[in-house]
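Every protein chain but one is kept in place in this view of the complex.
And then chain A:
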């Protein structure tokens, strides 16, 4: 098992929480600059605690030993801290850029009288995404601060004995839900250009580490030329420069899609594009009676009951020999995998008349639509899907009513809505169900908020750059400490791209070098 200690999510679960408060982490770092913050003693976390969407006030929570430092830096409090648990109106500033970001309330909760039992701070700021992003980024640049992992606040509270075992019954489920939300979000970003960039860095960094490790473990007995290290020097240098440039780039390479991701999926000609057009009340997608009309993903931004939604219409799922359509189907499946909510559209006319048979048909249909290679046969969480039975105008009224009544009572099926995009029948009920689903999703600050992952990525990239500086600093004096720098860099990057184990490094070593002794 290996050096790369990114055991991400679980990290804090068993941490000692009564952290020593003698020495603020910035002091510690100064004894050994070049070591990335956040991998250090630090362990002070922050996150947006309120949901996103249209809201007046956003709450950002900070917890850990550096909370006081963060409060001082951000609220411009040079000397005394505010009285505990009392709201104070301050200008919130970015201490590095010396720029006022917002005016808002700050609250100071010294340990142990806080939710987590640690020193904590809350910032109540205006709810706009720009302000929230700016404050999160400013917090990330305070020494010793890092974005919280999924469920970390709750876990800290649990560890500090602030929650009883019964109160925490749902903790596993909560973490599962948050991890899922993060996984979907990561998938969304990793499938794009940004993802390819990070993967490429990770790949190059792995080779650097493998070559340094090979030099350390084998060069005394084997033919491993000194040139190997020079190559690593060059790679580290290039990587560092690329990352620094990337961090400076205000455009961040790729616009991140904001909002709850709702995807319309189903068989061809079920009326998916009609549903999109009905929902956005304009002909955003071409509709025709020809199966396979939609071949690419059609996206449109919507406001549903005040919550931002990004609605995507996808190609109908079927096996096709047409290359373009096959690519469309692949993209459709990818979207479904990344979606927060999927609307599975079914043509009523294909439903068996017997209700039991109809239910079995729908279950089978759901499976075929939603099954991915990564998660074959796993139970489908019902709150991520809606079944939309379209074209009710084509079935007799009594059959429609029977379906409506009886399908609701079948267990194992997600909520079922019967609509007709042609007559708009049932549309109002469907919108109510959709609205309540979107609202639930928006209450979770993790879903659909790219600013959070963006802040996380930035923090990890900054750590990675700092760790690479350690390699350069120790390159000639102590290769073991220099290698430690590359290990730390890979750990930081691994928090974005996935953990790298020792075996993976050994695999590269044995592929690239003939180790004989």
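By our rule, a residue touches a chain if its C-beta (ideal position, glycine included) is under 8 Å from a C-beta of that chain, and two chains touch if they have at least 3 such contacts; residues count from 1.
We adopt the following convention: contacts and distances are computed from a predicted model.
The chain that is not shown carries the UniProt protein name "Mitochondrial tRNA translation optimization 1", picked from "Ubiquitin-like activating enzyme", "p53 and DNA damage-regulated protein 1", "Origin recognition complex subunit 2" or "Mitochondrial tRNA translation optimization 1". Screening A:87, A:105, A:216 or A:410 for touch with the missing chain picks out A:216. Contact between chain A and the unshown chain involves residues 1-5, 7-11, 13-16, 28, 31-32, 35, 39-41, 43, 150, 155, 165, 168, 171-173, 175-176, 179, 213, 215-223, 474, 477-484, 487, 502, 505-506, 509-510, 514-517.
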